[in-house]
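Note that this complex is displayed minus one protein chain, with the remaining chains in position.
Let's look at chain A:
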Amino acid sequence: MPLLEVNNLKQHFISKKGFLSEKRVVKAVDGVSLKVEKGKTLGVVGESGCGKSSLGRSILRLVQPTEGSVKFQGKEVTDLNALEMKKLRREMQIVFQDPYASLNPRSTIREILEAPLKIHNVGNKKERKKVIEELVERIGIRKDQLNNYPHEFSGGQRQRIGIARALALNPKLIVADEPVSALDVSVQSQVLNLMLELQQEMDLSYLFISHDLSVVQHISDQVAVMYLGKIVEFGDVERIYNHPMHPYTQALLSALPIPDPKQKRERIILEGDLPSPINPPSGCPFHTRCPFATKECKEVVPALEEKTDNHFAACIHI
């Protein structure tokens, strides 16, 4: 049984401008299915606005999903009541993108890290203190910095504090929503390696959301490529990066720089912008920008099918 199983999840937002205009539905996540195995990392890549972050928030029920099912350890999450949901929150946590916005500027680091323990009534004051001290030691922040405020730390340190907060309750799943994209490259690798070490030690599973292909390649076991609220390709990381099948994935990967000046590569340049999720194209969502699109693509919505061994793609031409 996978740790997390998402089936046909939809997250639609209703946007209404002015009281006379008609309601418009933004289909941020439109029928996503995926699995995260215990101790593994599923990377979710896609360009800005494709619904990656909405997917993470909807899995954690920070926004209530419109439709579909989310199963955590075989248990349906979407219809839990408030009390059951609170219990489950110990098991699944989130790390945010912006380390400057994700820590309360008026709380000390000790207060920030103690909050999850207090909310779930873990231990007494002394035990909590011990847990917090172990946590900061683990993420490389000194004990005597516990009474400092977030603005006294660098971006990388803040992000590690954000990770420590997510880990305080010993969760099984972490949704990491672009956890390194706000950091300098040198600090990125520090934080990524910390996440990998913690994964080993605590047997964590990650749902790692990012637009950065190299970061996802580095950390993931499996990769899902998202486009306009749908998954267009899914498979093991080596297969996706070495043998991309979907034209969108191929275009994305062709933009990855190769650290070898002699090697020639073909760059696939996509024309146009990401279509609006309010009014998505008919048929295959990618047909407006796909270099191989045919007439059929405008009419048929391609299903995500297993094309070769454990390698799924949503394209009628493969």
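By definition in this document, contacts are C-beta pairs under 8 Å (C-beta built on N, C-alpha and C of every residue); 3 or more make two chains touch, one makes a residue touch a chain; residues count from 1.
Rule of thumb we're sticking to: contacts and distances are computed from a predicted model.
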Per UniProt, the name of the complex member that is left out, chosen from "Xanthine dehydrogenase family protein subunit M", "ABC transporter permease", "Hydrogenase 4 subunit B" or "Circularly permuted ATP-grasp type 2 domain-containing protein": "ABC transporter permease"
Absent-chain contact - pick from A:46, A:116 or A:156: A:116
Of A:102, A:157, A:222 or A:288, the residue in touch with the unshown chain: A:102
Sole residue of A:110, A:128, A:165 or A:246 that reaches the chain not shown, by the stated touch rule: A:165
Sole residue of A:86, A:125, A:143 or A:243 that reaches the chain not shown, by the stated touch rule: A:86
Residues of chain A (touch criterion as defined above) contacting the omitted chain: 57, 60, 62, 85-87, 89-90, 93-94, 96-98, 101-107, 115-116, 119-120, 162, 165, 169
